[in-house]
Each structure stands twice: as structure tokens, then as C-alpha cells.
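All protein chains but one are shown in place.
Order of writing sets the labels: A, B and C. Residues in every chain begin at 1.
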Amino acid sequence: MTRVTVLYFASLRDAAGVPSETLDMDAADLRALYASLQMRHGFALPAGRLRVAVDGAFARWEDGLREGSEIAFIPPVSGG
Amino acid sequence: MTRVTVLYFASLRDAAGVPSETLDMDAADLRALYASLQMRHGFALPAGRLRVAVDGAFARWEDGLREGSEIAFIPPVSGG
Amino acid sequence: MTRFRLAEAPIEIAALRAELACEQAGAYASFEGWVRDHNAGRAVRGLHYEAYAALARSEGERVLDEAMAKFAIAEARCVHRIGELAIGELAVWVGVSAAHRDAAFAACRFVIDEVKARVPIWKHERYVDGDADWLHPPPAT
Partner (left out) sequence: MTRFRLAEAPIEIAALRAELACEQAGAYASFEGWVRDHNAGRAVRGLHYEAYAALARSEGERVLDEAMAKFAIAEARCVHRIGELAIGELAVWVGVSAAHRDAAFAACRFVIDEVKARVPIWKHERYVDGDADWLHPPPAT
């Protein structure tokens, strides 16, 4: 089990009902982590439409979970 | 003979030494008028690099001279 | 140097523009995104922008760094509002100074396009009909 903090923004936060949560997870990589959280919170957006960031920098879906890291799932942006 | 007022701008005014002059001319068209004034004032710019305007609107070099009209020779512009 | 900023209060254009002035710069191009009263055919009553602030700042700065490297420009800045905005308010501002206008226009366009595509900021619109939505547009084709 790896303890991570997950940040939710925009529609993901609305669906999760919280802006962040700290969880003990045993997902193989960030893609598996999203799949499991998507099931838990009913996220409508597939991983293919998201980007993922770890500790404030964009990361790869196949990166593993690091103990104590802060993970953000980035839905399609709409600034400007 | 047709009486016209000719306006000079930028380098043409520097060469003519006056911003405008009223002249009685018998030029067949505006092109011939420029040729004769070019000779008189030593304008460096050939007609091919100028545009010509009559009474505040662009005109054609082959237009004839109208009594009392105001003719401007427009050297290449450099606004902006 | 921070060329990209998030702002929680109205953007002061004159001060930003002054940061771009230099005696070698003959051209200045700027872009502003204003809050419209409609979007995709729906009447908009109000909106707010949310950012993942840490990543938005670093990714925005990266966009500006890329513009400085890619184009023959003197300086560039971008500021994006976050929080609640009214109709007509300035949501995003981009300014670029350069010796010549080709580079100023191209860099200004690059910055707004990349900021809109890459920087983690989200728009939440409230509609006159009472509905509300986060905008998660499909990737540009």
C-alpha cells in the first residue's frame, strides 16, 4: 500500500465531492489509480481525456505511485 | 491652359521648397503634369513610384487636368 | 523572471504594457479574452475560473519561455484571472513587444493558443436558464 494525496479539480472535484483526499492504495501505476478512483467516484471523463501530474509536474500514466506524493488528475482545460 | 493647385508632401515638398503652388499648365494628363514639374523641381522619384490624387481622392495618371482642381503627388508612404 | 501570472483581482493592463517597453521594440501586439454573455448558443449569467495554481504557474511560465526562444521578440507577458468574473471582464491578457510586427503577432498568437491548450485552468459557466457547467472541451483538431 502506498499513501498518496489526490487533488481533484473542476468536474472531478464536483463528482468526488472533495477537493482532495489522502488514500492508501496499491495501484500498479497512475493509470490503475485513476481507474480505481473513477469507479469509486463515478468520474465521467475517461483517462484518455485527462493528463496526470505528480508533485506539481506533469507525469506519465505508467509511472508508479510514490509514497507521500501529491497526484492531480487534470481534466481538459478551458482557460482563456 | 488649366489652372491647378499642386500639393507636395515629404521629400517632394523639400525638393519643391513649397508645400503647394498654383500653376497654369497645358499638360495633357496628370502624368505629363508630373513630368513637367519633375523637370522644374528636380524630383528624384519617378512617377512609377508615386500615386496621384485629385481633390482628395486617388486618381489615374491618364486623367486630364480639371480647372481649379487640387492635385497631390503621393510619394511612397511610411506610416506605422 | 515571472512572465506568466495568475490574478485574483482585475488585471491592470497599463502597468503590464509598461513592462514590455524598450527602446529597441518597434512593435507591440496584445490579446485579451473577455467574458462573453453567451457561449455555444447559451446565455451566460456569470462564470468563474479555477486553476491548479502551482502547475498553472509553472506551465504558463514554460509557454512564455518557449515564446521567447521561438520568436524574435523583446519581451512577453501573460496574466490569467481566477475566481469570479462578470460579463465583459478581462479573463486573460497577453502582451508581446518585438523589433518587428511579424514576430510580435506570431508570438502573441502562440502564447494565447498554448495557454488555452495546456495551462490547468478551468472555466465554470452559470447559464441564464439556471444550469451550470464546467467546460472540458475536446482537443482542438
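By our rule, a contact is a pair of C-beta atoms (placed from the backbone, for glycine too) under 8 Å apart; a residue touches a chain by one contact, two chains touch by 3 or more.
Given the structure is predicted, the values throughout are model-derived calculations rather than measurements.
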Chains still shown that are in contact with the chain withheld from the display: B, C
Given B:25, B:47 or B:74, the one touching the chain that is not displayed: B:74
Touching residues on subunit B - with respect to the absent chain: 7, 9-11, 14, 45, 49, 53, 56-58, 72, 74-80
Positions on subunit C contacted by the hidden chain, ascending: 13-14, 21, 23-38, 87-88, 97, 99, 101, 104-105, 108-109, 112
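Everything below uses one rule, namely that only the chains that are shown with their structure count from here on.
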Rounded Å distance, subunit A centre to subunit C centre (Cα mean): 26
Mean-CA-position distance for subunit B and subunit A (Å): 74
Distance from subunit C to subunit B - Cα centre to Cα centre, in angstrom: 49
